[in-house]
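Have a look at the structure below, then the notes.
The complex is shown incomplete by one protein chain, all other protein chains being positioned as in the whole.
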Amino acid sequence: MAFWIRACVSSDRLQMKEPMTATEIIAPSDAPGAPDAKTVPERARSDTWRRAASHPGLLIGAALVLAIFVMALLAPVLAPRDPYSQDLTARLIPPVWATDGSWSHPLGTDALGRDYLSRILYGARISLLIGFGATAIAAVIGTTMGVLAGYFGGKADFIVSFVVNVRLALPAMLVALVVVALVGGSLTVVIWTLGLLVWDRFAVVMRAATQQIRTLDYLSAARAAGASVPRILLSEVMPNVMGALIVVATLEIAQAILFEAALSFLGLGVQPPTPSWGLMISEGKSHMFFRPWVIAIPGAALFVLVLAINLLGDGIRDVTAPEGRA
Amino acid sequence: MLTFALKRLGLTLLVLVSVSLITFALVRLAGDPAVAIAGPEASQEEIEALRIAYGFDRPLPTQYVSWLGDVLRGDLGYSNILQRPVLDVILERLPVTAKLAGLALVIALLLALPLGVIAAARRNTSIDRLALSIAVVGQALPNFFFALILILVFGVTLRWLPISGDATFWHYVMPAIALGYFATPAIMRLTRAGMIEVLDSDYIRTARAMGLPRRRVVFKHAMRNALIPVVSLTAVQLGSMLSGSIIVESVFSMNGIGRLGWQSIQRTDLEMMQALVLIIAVIYLALNYFADILNGLLDPRLRVQ
Partner (left out) sequence: MSLLNVRNLRIDIPGPRGTLHAVRGVGFHVEKGETLCIVGESGCGKSLTSHALLGLSPKIAQVEADQLSFDGTDLRQLREREWQSLRGKRMSMIFQDPMTSLNPSFTIGSMLEEVYLRHHRVGRAQARARAVDMLKKVGIGNAEERLSQYPHQLSGGLRQRVMIAMGLICGPDLLIADEPTTALDVNIQLQILRLLQDLKQDMGLGILFVTHDLGLVARFADRVAVMYAGRIVETAPVAELFARPCHPYTRALINCIPVPGRTRPGAPLGAIPGVVPSLVGTQTGCAFRDRCAAASPVCAHALDRRTDTPAHAYECNFTPEETAA
């Protein structure tokens, strides 16, 4: 298990390695004016933004995420109909580009005659809400544990590593299903269940990030100046591990969205008639043989959203990776 | 090496005990087992009688210890829903999941390892970008959706493969793909990252400086070291495939323990749920333990003190 944690971190750290600039190829210490290994590599803000502007993946991801976000926000305005209103005379109408399709239901309707476009738009809200909500909870739990473990080491580290291993040993999907089955499915339950289950990656990455800066000079300076531990953690450690935190958070949001979709697909997530994309796929399953769009459309929506978030997260990671890491 | 193995074993057992505690607490907290066994029609007296008969009236810690004792003796409980011992049912269904996960892993490795190595050796070329694109796309596709697409394309439209059941090898192909593809990006990225780091290392430079041919340097000298973390990751992926098997087995109607878990939740088969979580955790921990040992064997720095 320790190796997995190390591997997970090492791949993160390695993937944080950016394409080296000329001076770094000579060797970090050989480059004229290269930063001392014990001080924090200062990164000009303008530098980061410039790199961000020329990173295609980041730009595409950011644009898509923003677009979906706006669509979700404006769902009440953009949706042509009420996503919940059924019309049994208009069941399973194909999307506008198929034969028999029409603009009155641009993405068709489902088995109960509900407009698909509206349900997709409102479904975006569900996905984003659950994604952000669960990740926020997981981030708080995981970051606290990881930073404490990384900063204090010793017993704290042992305890946190142990708890992480226990969490990893539990089959997350099964446990989530059990919880939702026994407590009842609703938005709040799903968010909390996911949040309390997916914090492990935060703990692992934040622990590693904290360890990497723990020995740096400016932390010793703060300690020597008599700063209290909470203050050091908040004002010195946190700003510098923020980069890693943002990257992990972005990628975990994507994972949380997929997790919720899977739960809803199995019927133990968000409950009908709420328009969760996973639930829509599940409801459409029995009709998919002759009307593939009922699963293709929500599936594509999920794919695009998760892809966009992953591209954004990978892009942020590429762009904010510190220089001169061996 | 022996101390290494023993220390790991000790830690693993500790984790296992914690898992069993959490599992027990989870199931007990969520519902009244006596009610679950008795069924919705039972009267209050019947429920009480059941409670005493099964020992649910004892304090919780006692129940836990007693359950744990049973488990250690091989008795995982009795499913009242299925009217069979839990262990029997699980053992019946385990082979299906094992075969499925095994095939899924083979598929994942066959795709991920070569891609990772080649992408690293040909960094920043089109094949590298292709590999990374595959990884990015693979990680964004929900597995249940992919499973349904596979069914639509290969099962219904092309009719090449059967879409449900687990009778023959061909029944396993689509489910294995649906289960395995999600592991491919992670393994590929780790392989690639590991290879890049190793190929940049000083000892690879030494190998080149001594005139060793490039292919040998990459495949013999570099891979030996780069693949060490991949072993651990593979074990973890295998473990998470057990989780993912719930979905895949349900979609493809295969009788493995994933679907068993799903069914036991639907039927509120508490004994089964409890046992399954524990069994899956045991399998995961065992896989990780063996991965750790394998790591110890592969990396001489750990092996020889």
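Labels for the chains are A and B, by order of writing; each one numbers its residues from 1.
Operating definition for what follows: contacts are C-beta pairs under 8 Å (C-beta built on N, C-alpha and C of every residue); 3 or more make two chains touch, one makes a residue touch a chain.
Predicted model, so just to flag it, every value in this text is computed and none were measured.
S.K.: Pick from B:R84, B:R129 or B:R205: which residue touches the chain that isn't shown?
M.R.: B:R205
S.K.: Please identify which residue in B:R8, B:R51 or B:H221 touches the non-displayed chain.
M.R.: The missing chain is touched by B:H221.
S.K.: Residue-wise, where is chain B in contact with the chain that is not depicted?
M.R.: Missing-chain contacts on chain B: residues 201-214, 221, 224-225, 298-301, 304.
Assume only the chains that are shown with their structure count from here on.
S.K.: What whole-number Å value describes the gap between the mean CA coordinates of chain A and chain B?
M.R.: 22
S.K.: Any idea which chain B residues touch chain A in the complex?
M.R.: Touch residues, chain B against chain A: 11-12, 14-16, 18-19, 22-23, 26-27, 30-31, 124, 136-137, 139-145, 148-149, 152, 156, 189-190, 193-194, 196-197, 229-233, 235-236, 239, 242-244, 246-247, 250, 261-262, 265-266, 268, 273, 276-277, 280-281, 284-285, 288, 291-292, 295.
S.K.: Please output the residues of chain A touching chain B within their complex, sorted ascending.
M.R.: Those residues of chain A that touch chain B are 1-4, 6-8, 10-11, 14-15, 17, 19, 57, 162, 165-166, 168-175, 177-179, 181-183, 254, 258, 261-262, 265-266, 268, 278, 281, 285, 288-289, 292, 295, 299, 302-303, 306-307, 310-311, 314.
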